[in-house]
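For this depiction, one protein chain was excluded, whereas all remaining protein chains were kept in their positions.
And then chain A:
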Amino acid sequence: MSTINVYQQRPGNDAKAETPLHHADLASLVGKGRKNAGVTLREKKLLGHLTLRGDGKDPAFAGGVFKALSLELPVALTVVANGEMSLQWLGPDEWLLIVPAGEEFAAEQKLRDALDGLHIQIVNVSGGQTLLELSGPNVRDVLMKSTSYDVHPNNFPVGKAVGTVFAKSQLVIRRTGEETWELLIRRSFSDYWWLWLQDASAEYGLSIQV
């Protein structure tokens, strides 16, 4: 695959790393919130994020993805997971693969091997986005304050994922459990989301986990 520049962008573990919410110093806020808080927030830090594009209707593409990841290509508006790895539909020809920290380079190589000869794109976007996990009985209320998308369980079962309007910008909402949701946010907007989520959860109580 010499026509594509595949590049190990992550340094060794001794390099200083700052997640998009580094400035919020979430670790210092653990245990400071209300007891029995309605919303708990955790940043799932420094994971490997890869954007994958290709022809979802091509069996060779779906087969190659399965071969590399042991995951079926998810259908529209869903996310599938295998342990720490998840694969999410982002658009008709676009998926997001999230792998444990440090595994993105190997995952890209594996995918490229399995998809050799097909017209695809794989892009490492690990530095540009992060996952916030929200859990608790009032997460749905916070989401209802923030997005006009219908987050009722009838319309938003576990395993669903949508990119949508949120407050005055956009992000991706993923439902990973009965009371557990993830927000996929862009790095440059992370402070806005942090401020927004603190505000929207204030009446229910917000606790931080790391």
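In the analysis below, contacts are C-beta pairs under 8 Å (C-beta built on N, C-alpha and C of every residue); 3 or more make two chains touch, one makes a residue touch a chain; residues count from 1.
Rule of thumb we're sticking to: contacts and distances are computed from a predicted model.
Novice: Look at the options "Thiamine ABC transporter substrate-binding protein", "3-oxoacyl-ACP synthase", "Sarcosine oxidase subunit alpha" or "Monovalent cation/H+ antiporter subunit A" and return the one that UniProt uses as the protein name of the missing chain.
Specialist: Result for the unshown chain: "Sarcosine oxidase subunit alpha".
Novice: Among A:V30, A:A60, A:A106 or A:V123, which one is in touch with the chain left out?
Specialist: The single option touching the absent chain is A:V123.
Novice: Contacts of chain A with the missing chain: which residues?
Specialist: Contacting residues on chain A, toward the hidden partner: 2-5, 7-12, 14-20, 22-23, 46, 51, 53, 93, 119-129, 141, 144-145, 147-150, 152, 154-155, 167-169, 186-192, 195-196, 199-200, 202-203.
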